[in-house]
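Sharing a structure, written as structure tokens. Questions coming.
Excluded from the complex is one protein chain; the other protein chains are retained at their positions.
Right after this comes subunit A.
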Amino acid sequence: MKILVPIKRVVDYNVKVRVKSDNTGVDIANVKMSMNPFDEIAVEEAVRLKEKGVATEVIAVSCGVQQCQETLRTAMAIGADRAILVLTDEELQPLAVAKLLKALVDKEQPGLVILGKQAIDDDCNQTGQMLAALADLPQATFASKVEVADGKANVTREVDGGLETISIDLPAVITTDLRLNEPRYVTLPNIMKAKKKQLDTVKPEDLGVDVKPRLKTLKVTEPAKRSAGVKVPDVATLVQKLKTEAKVI
């Protein structure tokens, strides 16, 4: 069985982004970019399934600009066998990415698609579900445990009150939550080997997908700042202030 792992190049999670002064977006020029943390977990899970003998091939996919190649090389250094870059300079929204991935699913016929549950830039949490809908596959979102056997996957999901386990027929789409696994560090020899692995480039037109954005961003602003607080010297002062000044207890 093949596993397809879509990954996204995003602003590194440690960077505190700044809103541009003309309010057209956030300033990501000269900012460190990395693989979306949830996608690292997705790649790790796919590679572990391969190491267990469940999967035969792991294909990493990324949609976006030329630099996404670096992110794909990272995925191959973790253990993905080959990669596909869907190259476009357009702003991609989840529906467009889901359509691109659907075209690749039709072509590659993977038994499983594993995505991160959300990208930490747009915070959408949509692409996996949308891909499942378009490809008419069952979905298991926010996975914290995945067991594959007999053409089915048993997936434990993180839901609001605790955990829930569902069983889905393969092929299927799974999205990863934080606690699914701990991604491995890539080693230098693996980084070198990843450079030799196959990386194909396709264009949205080749896949017959219209990637025009459906949502127009009118403005991006800074969130309201909290007014500066005070430091209190001791617990007694704190309690007194909470009772008389803030009146919250």
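The definition used in the following text is that contacts are C-beta pairs under 8 Å (C-beta built on N, C-alpha and C of every residue); 3 or more make two chains touch, one makes a residue touch a chain; residues count from 1.
Going forward, contacts and distances are computed from a predicted model.
You can't see one chain of this complex, but its UniProt record names it "Electron transfer flavoprotein subunit alpha", from the set "Electron transfer flavoprotein subunit alpha", "NADP oxidoreductase", "Tyrosinase cofactor" or "Sulfite dehydrogenase". In the complete assembly, the contact with the undisplayed chain comes from A:A98, out of A:L4, A:A98 or A:L112. Within the complete assembly, A:Q129 is the residue of A:Q69, A:Q129 or A:N190 that touches the hidden chain.
Touching residues on subunit A toward the chain that is not drawn are 11, 13-14, 16-17, 19, 26, 93-95, 98, 117-118, 120-134, 137-142, 144, 154, 157-169, 172, 177-179, 213-223, 226, 229-232, 234-236, 238-239, 241-242, 246, 248-249.
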